[in-house]
Each structure stands twice: as structure tokens, then as C-alpha cells.
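Take a look at the structure below.
All protein chains but one are shown in place.
Up next, subunit A:
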Amino acid sequence: MNMLPIVDHPAAARPFVTNPDRAPWHDKALWFVRSKRDKQASSVPEWEYLRSLASQIKTATIANLGDYLTEFERNATALGAVVHWAADAEEHNRIVLKILRDHDTHRIVKSKSMLTEECGLNPFLEANGIDVVDTDLGERIVQLRHETPSHIVLPAIHLKKEEVGETFHEHLGTDEGAADPKYLTEAARGHLRDKFLAGEVGITGVNFAIAETGGFVVCTNEGNADLGASLPNVHIACMGIEKLVPRFEDLAVFLRLLARSATGQPITTYTSHFHGPRDSHSELHIVLVDNGRSRLRQSDAFRDALHCIRCGACMNTCPVYRRSGGHSYRATIPGPIGSVLSPTRDSSKHKSLPFACSLCGSCTDVCPVKIPLHHQLLAWRKEIGNLKLLSYDKRISMKMASLLFRSARLFSFAGWVGRASLKVLPHWATHHRLNTWTIARELPEPPKESFRHWYAKNRK
């Protein structure tokens, strides 16, 4: 994927949204997931209560994060795990590489983890001569295609089954033109089995870590994390420091919300608990990664974004995401939450993302942990304005609008000019390429007088 220096979402989205096959199909596929989510959510009478509870637990955790992290480290260490701390992506990658080097490892199996994606672990390890195999099916597909995931839960949702067939034909030797999902899945399974057996170290992400017990939970639908963590003797678990919950019993709240919100399943197929290394011959390493999270924690406007449990529901529901595709965001995490998080890393690079939003608020209502996503996107727009990152035409047009709206007479006059010119000018003069509104839409037909004019004549 071509990385632009500054993300221009409208331009990056254009090929996808204007493709008459791609965008409607992508929209329907994700709406189907959203509908399954609705069915599951409505089957839980206490759904809204669970959302509030989850949000409160997260608020309390983030407020006392330092304490909970220390508690987690103490308990995890007591169970025999080795806990590492990484301030940023670079340190995270170095720690992982060191563990691999200590074990003279050349092949690893990795289950899906957005954190390692965020840290750019794959390219880093590959550059250091290590063979990395992503074992999640969707993740493996995009890996074979040298792409990045376009969705945090459904990494290959942007691809049609025919395209997956082509990729497998090229890399795994499946029949040309084969697009039967069952056949392709079997082929992938066979291919991955060999990789699992050859893997020397397993890397997984973490869905929830429990301060009280020092253990953690990994949720998958394919069981790949279990295999990846069980076959090799070394398991490295990489987690963002916000993944903590205080007590074991809190888990239930989040597990009920996660799968329902993500895919419309009552629970993920595999919810694996890891408490310390498997046996005396095995090692368990846990890497706790900050990478900007402490900074986000300082911010009143955006702190709640740390509640995110990466369910992807906000992407599935977002009408912009559904039509523009995940890659148009040019970010590890796309969609509403990605558009909140990306500018916290580099506001100038990602300044167009908070504007890739109609402020419909569907993400806010769907989010299982009640992050006020669309309010945060609006807050980002202000922040971008304050940082003087707004484009010239936005700044000028809004300055002029402001002047206009400060005087009823000026406003009324400008309105008259607008209506009059719409009336007298030929269609081509008002509907052309430079007037973005009129590329796809007609302008309103001008009425003969404004309401204020009518009112002055009829009601006094």
C-alpha cells in the first residue's frame, strides 16, 4: 500500500467509493454484520446497563492505571511470567527481537494483534531475518498480498472471495479460479498447520489482562492463538497498557459485550485464559506497551478513547467507512476510533480524518464502552483549527461566513444575490466542476423571496 505523507481522506477514498461494484458490496457486507450485532444486542435485556458498567469500569481503571499495572506485574511475575515494559513501538520491537535472539529463533507464528500492527513488528522482524507467519486467516490473506488489514476484526473484508482465490492460487497452489470459501479455508488450514509445527515462538495479542490475577485472555474464532501459544515453548504476549481490567469478575461484562458488538456472536469461539507459563519447560513473556497511551490519558477531551476494546462495531456502523473502505484512512486503526486515535500520534499527518465523518453519531450509540466518538471527532476539528492546520479555503470561507452572519442586512443581501443569480444564470454556470456540491446534486430552486421578506410583508 502506498503511504502518502499527509493523508487526504477524500482523495484516498475516491477510487473505492466511486467503484460501482466495490463500495455497495462492502457496504452491504458490513451492514450485515451490524444487523447481526443488533439482533444479539437486543437479545440481552440489560444491554444498556452493561454498556454503562463497562464504561464505568474503564474510567476507574484508566484513572488508577499506574496502580493496576503494578498489581498486574506483581501477580503475573508471581505466576512465573516475565513482564517487560516498552515506552514506544521501537522499544517493543527491540524487546521482542531480543527474546527471539535469546532463543535463536528464525520462525514465529503470530495470531492477530492490532498492537503489533501498530508497532510495525512484522516488517521489523522480517528485516532482521525472521520469518513471520500471521495465523489468523484474514490476516494471512492480507499478509500474502503484502497489504495491511483494512478492518481490526475483519482484516480482509475489503476483498472478494474471487480475489482470495487468486491470492491462494498464486501462493498456496490452489486451483485457478477456485473461489469456494470452504475449499479455500481448507487449503489455508493445511498450509498453516505446517507453519504452526515449524514455529519456534508464538506471539499473540491480549484482549483483556486482569490486575487481580496477573493473567490475561485472548479471544479468537479460529483457535489459532491457542495453537500458536501451545505448540512452541515460548509465548510472547504483547499488550497496550489500557487493556487492563481490575478484577476477574469484570471480565464477564466485557466478554459479553465484545463478541456481540464485533461479529454478532454471543461469545467468541475461543476465549483462552493464560495464567503463567504452561509448564516448567516453557516461558511466558508479557510486553506492556505505552506508545502514546500515557499522553492520551492526560487529555480531558480524548481520554475516553482508551476505553476501546477493539470490537470494530464503530467501523461496521460508520456510513463513511462502509463506503470508503478501511485503507482510505491510511492508518493501522481505521474508522471512527481510528480517526480519533491517529491524530493523537501525528495531528498534521492525519488532519483530514476527523472530517471524514458526517457527525451522524451512530458510532457513539453503537460503542459497547460508550466512547463519545462523534463528539471526540468534533473536538478534534477544533483542535486542528487551534493548531492552525486547517486548509486555506476552509479558513477563508468560514471567516467570510462569520462576517456575513454577524449582520442581518448583509446576510439578507447576500442571500438575495445568491437567489437572484441562481435564477438568471444558466445551469452550466452554477453547476460545474468547481462547485463541489453540484457534481452529483442539483442546487435548490430559488424561491422568489426569503422568509424574512415574506414575514415583513405579511405579519406586522
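The rule is simple: a contact is a pair of C-beta atoms (placed from the backbone, for glycine too) under 8 Å apart; a residue touches a chain by one contact, two chains touch by 3 or more; residues count from 1.
Keep this in mind: contacts and distances are computed from a predicted model.
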Undepicted complex member, UniProt protein name, chosen from "F420-non-reducing hydrogenase subunit D", "Methylaspartate mutase sigma subunit", "Lactate utilization protein A" or "Alkylation response protein AidB-like acyl-CoA dehydrogenase"
"Lactate utilization protein A"
Of the residues A:Ile6, A:Ala252, A:Ile267 or A:Ala408, which one touches the chain left out of the display?
A:Ala408
Hey, which subunit A residues sit against the chain that's not shown?
9-10, 13-14, 17-18, 23-24, 27, 31, 38, 41-42, 44, 47-48, 317, 319-320, 323-324, 354-362, 364-366, 378, 380-386, 390, 394-395, 398-399, 401-402, 404-408, 411, 415, 418-419, 436-437, 439-444, 446-447, 449-456, 459
